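One chain of protein is taken out of this complex; the other chains stay put.
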C-alpha cells in the first residue's frame, strides 16, 4: 500500500543526500522526457515532424540521472547523444525548443538548420552533437581543457553509445583527456545495440567500463535503469573530475526499447530481451520506489504528470503554427566575415 | 671465460625449443640489422642517401625476435614500422633492397617511388608501412581477415609504437580484429618515446599491454632487449592466433637509443636514461649469453660478423653506381586502366 | 523485362557479382541481418552467409583499411558507408593508403566503397552530402555516380570487376523514386569512364550527373516547349577518370555549356570540367561556361532552406535561357 501523504516518515532515509524535492525533480525530468517523446511520436505519425524521430524509451533514467549529477550553477557543460533528450532537459533545454527543432521552425534554436536535439546553449550548459559518432569526445576534451587552463572548477560530460566507442575519434579524445587529466566525465550508454548491431558484434569486451583501463582512468558501472544509482555513481565521477582527479568512464547498463529510430521496427530484436527489459522500466520502477519508500505520495506524482501535460500542451500550441525559416536566411552566418555566402547568379540571371 | 669451441656441452639446455643453428640465426639477423644501419649512417654522412635515416639501435632484439616467431613456410605476413628493419630482414628483405631504397635507385623495390623500408613483398611476407601512423593496423586486419575467410592457418603481425597507439586508426583496427577474432599479433614497441614525446605525455597508461583489455584480447609483456624472451612471448601469441584464438597485444619493452631520425640529436633525452639502457644493449647481452651458456663459440660469432661484412660490401658495391629511375617511369601504374597518367601539355607545348 | 527501382538495381548488381565471383564480399555497419540502413543488402546474409556479409563495428577507417588489406590478398571487398557523409572518417585511409597502393607499392587494391549520398531528402548537413569533390584530386581513385537504374546496376558490377578502388556514390533521392525495365537475362556492364548522352540537342549543353540529370531533363523539356530550345544533356556517370571526349563533343556541338551539380559551387567538380572545356574547346565557346550548383553553405535541414540552397529545375531553366540568349 503506497503512502497516501508525504507527512508519514520515509521507510528509509533518502540516499545520496538528495532531498524530497530533488527526488521529485528527477521524476519530473524522466517523465517529461517520456511524455515529450510520446507527443513527438503522435506528431510524427501525423507527419507534422520533419525527418526521423529518435526515442530514448527505457533510457530516461541514465540520461536524467547522469546529467543531474552536474552542477548547473557552476557552469558545467554536457554533450548529449541522440538518446539524451533527458540530459538536455535537465540542463535547461525546453520542450518548446525540442518541438521547434523537430518541426524545423524559424524560431528553433538552430533556426531550422540542424535536426532534432542537435542544438546547444553553452550558457545553460549543453553542446549539441553532430552526426559523425565519436567527434564530441575530442571536442569536449577541448571544452574541459579550457576549464583546466582557466583554473575553473567546471566539469564537462560527454555521452557515447556502445557503438560509438568503436570510433577512432572516441579513442583519440579519451587518450588526450586522460593524459591531460581533464575534468571530463564520459558516460557510456550500454543499451545493448548500435542500430541493429548487438554489443557482441561491436566489441569483444563484455563490460564496457573495461575500456577505461586503456586510458589509465577509472571505469565504473551502474544500473542505468535505476536513476538513483546512476546519479550516485555519476556524482562520484563528477566530484573526482572537479577536484582535479581527471576523467572517469561511467558505464550505464540499460536497454534500447525502441528501434534505432521510428522507421525501424527492430525485427532483429529478440522478443525475450524486450520482455525482460520491459519489467525494468526505469520510470515505473522509480515510481514504485518513491511510493514504497514513502519519499513521495501518489498525489505528488499525479501533480508532476498534470504539470507536464499542461507544459506540453502550451508548448505545442505555441509552436505548431509557427513559420518555417524564410529562404533568405539560408546564406547568412557561414563565417563572421563575409557575413553571408553569395547568392547564386541563376536566381536572378538578368542581373 | 667464454667457451672456445661449441663441442663443449651447453651449461643449460637451449630454451624455447630452439636449435643452435637458430640461435645463431637470431644473432645473425640482429647483427645484420645493426651493421647495415651503421653502413647507412656513413653513407648518410657522405650524403649518399636521399631523405632521412631511421635507426633501430637498441631495438634489434624486439624486431628480430618477434618476426622470428612467424612461420615463413606457411605464408605469414608482417607489417613493420620504421624501426623494424630487422623484422623485414627476417622475412627475407635483403640489404641490397634496403640500400637501393635509401638511395632511391631505379632497381629498388619501389622503383624510387617510396622511401627507406617502405616496401613490400607479400610472397616473402612483409607489407610495407605508409607514413600515417596506425593505418597498417586496419590494413593488417584485412590481410588476416582474408586468411580467416579462406580458412588458411596463416598469421599476420603488425607493429605499433607507443605513440602510434594513440591514433584512431589503431583503435578501429584493434576493435575490428578483436571482434572478428582475426589471426593478428600486434607488437607494441614500447621504446619510451614518440619522437620527442615521452611515454607519460603520450598516454596515462603505464604498461601498454593494458590497452589489450579494451579490446577483450590478451595483453602480454616481455623484455624487448632479450631476444629469446621476445621470441618465446611472441611465439605463444602466434600459436594462439594460428589456432583460432584471435589477436594478442605483445608489449616489448625497449629503448630508442638514437634520435627519432639522424637529424635529431635528442637534446630532450635524459642522459641517465641513455646510460642505463646502454648497459642493456640487446646484441652485447645476447652475445654474452650465447658464450656463457656455451650455445655458441666466439668463432661462430666471429664468422657471423665476417659473413655480414662480406654481404654488405657486395650489396653496396652492386648498387652504389646504379642509376636513379628514369623520369619517363614517373607516370606509369597509378591505375591498371588507364596504364599511365597524362603527360602534362607544358612539357611539349608545341604538340 | 522486370521493372526495377534504382535501389533494386544496385542490389541486383551486387548480388549477381557475388553469385559470379566468390572473391566478392561485403563489409559495413548493419548490412547483415538488417540489410543495411536502406535495405540495399537485404537477404544477402541468408544467401551468402556471415563470411561474405560482415557486420562491422562503427569504424569507417577500419572498414576501408580492412577492405584494402583483403583486396591485396586477392579478394574483392565492397564496403558500405551507412551514409556516404561518414566517408570523411576514412579520408586518410582512402587518400593516403588505398589510392596510392598500386603506384607506390604495386599493390592491387580492387575494392568498392559505396553508400547513400545526396540531398533533397531533408537529411540536414550530415546525411545529404555529395563527396565527389573531396576525392576528385586524388590520383589512384575512380569515382562513379549513376543516375539511372540501368547504370546503377551496370556501374556497381563494373566497379566490383575493376582492378582499382572505385568510389560508388548512389543517390538516396533516387532509390525508390525511379523505376526502369531491365532485361532479366542480359548482363549489364556500364563501362567506367564513359559518359552517356541522356538527351540529344543542338542549342545548349547541360553537363551533369546523378540526381541532377532528372532536373536537367525536366528543364530541357520545358525550354523545348516554351522556348523551342534544343538542349543536350550529358550524364557523365563517371567523374574520375573523366570522359573528356564526350565533354568536348557536346561543347563543339552546341558551343553553349551549363555544368550542373548538387554539391556546393566553390571547389566543386564543375570547376575541373570548366577548365577542361576551356583547355580543349576554347575556340568553340560562344558563351562563358556557366555553373549551376548549391550555394556555398552547409546543407540546412528545413525544407524552405534546403530548397533554397540546392539547385532546382527552375534554376536550370533560367541558366539555359541565359546561355541561349547570350
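To keep things simple, chains are lettered A, B and C as they appear, and every chain counts its residues starting from 1.
Just so it is clear, a contact is a pair of C-beta atoms (placed from the backbone, for glycine too) under 8 Å apart; a residue touches a chain by one contact, two chains touch by 3 or more.
Quick caveat, the model's predicted, so the values are computed rather than measured.
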item	value
Which of B:40, B:63, B:81 or B:115 contacts the chain that the document leaves out	B:115
Touch criterion as defined above, residue of A:168, A:246, A:259 or A:282 at the omitted chain	A:168
Chain not shown: contacting residue from C:108, C:267 or C:303	C:267
Chain A residues touching the omitted chain (full complex)	110, 113-114, 118-120, 122, 127-128, 130-132, 135, 137-147, 149, 168-169, 171-173, 175-176, 179-180, 333-338, 341
Missing-partner contacts on chain C, residue numbers	85-86, 88-89, 91-92, 95-96, 99-100, 103-104, 125-126, 133-140, 240, 242, 263-264, 266-275, 278-279, 282, 285, 287-291, 296-298, 300
Footprint left on chain B by the chain that the document does not show	50-51, 104-106, 110-115, 118, 130-134, 163-164, 166-169, 194-197, 201-203, 268, 324-331, 334, 341-347, 349
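In this section, only the chains that are shown with their structure count from here on.
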item	value
Maximum centroid distance from chain A, chain identifier (CA atoms)	B
Between chain A and chain B, centroid-to-centroid distance (C-alpha), Å	46
Multi-chain contact sites of chain A, meaning residues that touch two or more partners	166-169, 201-203
Residue list for chain C, restricted to those that touch at least two other chains	57, 59, 61-62
